[in-house]
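The complex appears here without one of its protein chains, the remainder shown in place.
Our next item is chain A:
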Amino acid sequence: MNAIHSCFKAQIGEVVLPGDVFQFDVSSVEEDSNIKSEKIVCGPGLRRNGDEILVYKSGILRHKQPSMYWIDSQQKRYVPVKGESVIGIVTAKSGDIFKVDVGGSEQASLSYLAFEGATKRNRPNVQVGDLVYAQFIIANKDMEPELVCIDSCGRANGMGVFGAGGFLFKVSLGLVRRLLAPQSEMVKDLEKIFPFEMVVGLNGRVWVKAKSVQQTLIIANLLESCENMTAQQRRALFKRVAEGAL
């Protein structure tokens, strides 16, 4: 473990660029035959090439115990990943599938049977232009991505078609991940201003709804401005809004 971790350690939390290489000293492991084989997980931005690990994206190197490493980058374009929840826009209805735009390179398909309580007789009420919150069940580079609005037990579990009202806007994928992080300070600070509903898709789309249109827009503008602010600047801005004209 230490042999592998030591080559990453100096760089954790630092900016890395494509082409950077992490090498570990293999010889020390081979000599000592009673070391058990260790696994490390390379997340987005890292790939293995023989004895070394290559960086292929620019961003910040992150680490999670015991042995997960990935690159945290601020990009705008979404690439579907299996299991991620996203906000999609229904663009077409053809036979028994809906085509959904998720912001990736290809439209995803969504079966009409993949909703809670849907049967061949009882079709879900989905129109072109509707928003859906759904999860990827198939997502790889060689196949058309496929969405479902149910979990493995057949329950909606928060997924499905959005109700009327609310406001949808796009932010960077980095900001979305910061919003979804457990105990996100940003969301906690925002909740103090006034109550609102929020849906965050990992594809960079955020949907918010508050009591009035004005409040919805304030929340949306605040979230958009969080993109390029330090925690201090954000707190100062939120405080001003909370005390301000409202």
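Here is the rule we use: a contact is a pair of C-beta atoms (placed from the backbone, for glycine too) under 8 Å apart; a residue touches a chain by one contact, two chains touch by 3 or more; residues count from 1.
What we mean here is this: contacts and distances are computed from a predicted model.
Enquirer: According to UniProt, what is the chain that's been left out of this complex called? Choose from "Exosome complex component RRP46", "Elongator complex protein 6", "AP-3 complex subunit delta" or "Protein inturned".
Expert: "Exosome complex component RRP46"
Enquirer: Among A:Ile60, A:Ala118 or A:Leu217, which residue is in contact with the omitted chain in the full complex?
Expert: A:Ile60
Enquirer: So which of A:Gly19, A:Gly129 or A:Pro182 would be touching the chain we can't see?
Expert: A:Gly19
Enquirer: Determine and list the chain A residues touching the chain excluded from the picture.
Expert: 13, 15, 17-19, 54, 56-60, 73-77, 79, 104-107, 141-142, 174, 178, 228-230
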